[in-house]
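Missing here: one protein chain of the complex. Every other protein chain is in place.
And then chain A:
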C-alpha cells in the first residue's frame, strides 16, 4: 500500500491518553522538591509555614478533582460540599466527641466517600455539563444544610465551631504551625503517591478508558457504572480529608467557609495546574491562594477584575497550565544536557 498512508498513522498522536510518565514529575525533580518542602519551614516565618500548609491542603482537594476530571472525565462543581462534609466531620468529632484530630481524618474520608459514592449513583445518568449542574446544586445547597436547625447542637449553626489547634505530640520542640505543616506534608505525600498509583493501576486505566471513550471502554469489559461511581467516591474521600485538615489547621468551621466560590476556586486550580497532571494540583492551589492576594495589592476596589485579567493571561498564554510550563522546562533542560 502507499507509504503516505502509513506516514499519517505514525505522525498522528495516537490517543490523548496520559502516558504514565507525563502524569508525574521525574524521580529526581520529585526528590529535590520534597527536600525543599522538608527544609523550608526551618527558615521562614510561621505565617509563611501556615500559607504553605494551606497550599498543600487546597492542593489535595484540587488533586481529588483532578482524579475525577482528569482521570475519569467527569465534571464536578460540587467539591466544596465534600470539603465541607470532611471539615465538619473532623470539627464535630474533635469538639463534641473529643476524638484525636489525626483519627478524625480517616473518618472524614469515609463519610465523604459514602456521600460521594451515593451521589455518584444517580449522577450516573448525567454526563458532561448536566453532571456539572447537578454537582453545582450540591455545592449551593451545602452551606444551607449546615445551618439546619436540628443539626445546630453539633454544628453550631451559622456561628460555626471553633476547634482546638493541636500541639506537636511527644513534646517535640516545634510550634503548632510547623507541626501541622509536617503533618499535612505526610498526608499530602501519601495521598499523592496513592493517587499516582491508583491512576497507574487497573482501576486507573479503567477511569481513563471511560474518559476517552465510554462505549469502547464498556466493549472492553469495563464496568462503566461501577468505575464512574468509584471515581466519584474516591475523589470525594480525598476532598473530605483535605476538608478535615483545613478544619484542624484553620481551627474554625462555618457554613460560609464552604460556598460555591470554594468549588469554583478548586476547579480553577485544576485548570491552572493542568487537567490530568497531578503535580499541577499543587501549583493550581498556590495560584488560588496567592494570586487573589497579588490582585488585592494591585487594586483594592478592582481586585476581582485584576484577578480575572491575571487568570485570563494564564489561560491565554499557557492553556494547559503548569503542565505545559513543566514540559517546556523539561525540554529545555534536555537540550542543555545534549549540548
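In this text, a contact is a pair of C-beta atoms (placed from the backbone, for glycine too) under 8 Å apart; a residue touches a chain by one contact, two chains touch by 3 or more; residues count from 1.
Please note the rule applied: contacts and distances are computed from a predicted model.
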item: Identity of the absent chain, which is to be given by its UniProt protein name, from "L-beta-lysine 5,6-aminomutase alpha subunit", "Fe-S cluster assembly ATPase SufC", "Branched-chain amino acid ABC transporter substrate-binding protein" or "C-type cytochrome"; value: "Branched-chain amino acid ABC transporter substrate-binding protein"
item: Among A:28, A:173, A:221 or A:301, residue touching the chain not depicted; value: A:301
item: Omitted-chain contact residue, chosen from A:108, A:234 or A:254; value: A:254
item: Given A:112, A:155 or A:246, the one touching the chain that is not displayed; value: A:246
item: Touch residues of chain A, complete complex, unshown partner; value: 45-48, 50-51, 54, 144, 147, 149, 157-160, 162, 246, 250-252, 254, 256-257, 259, 261, 289, 292, 296-301, 303-304
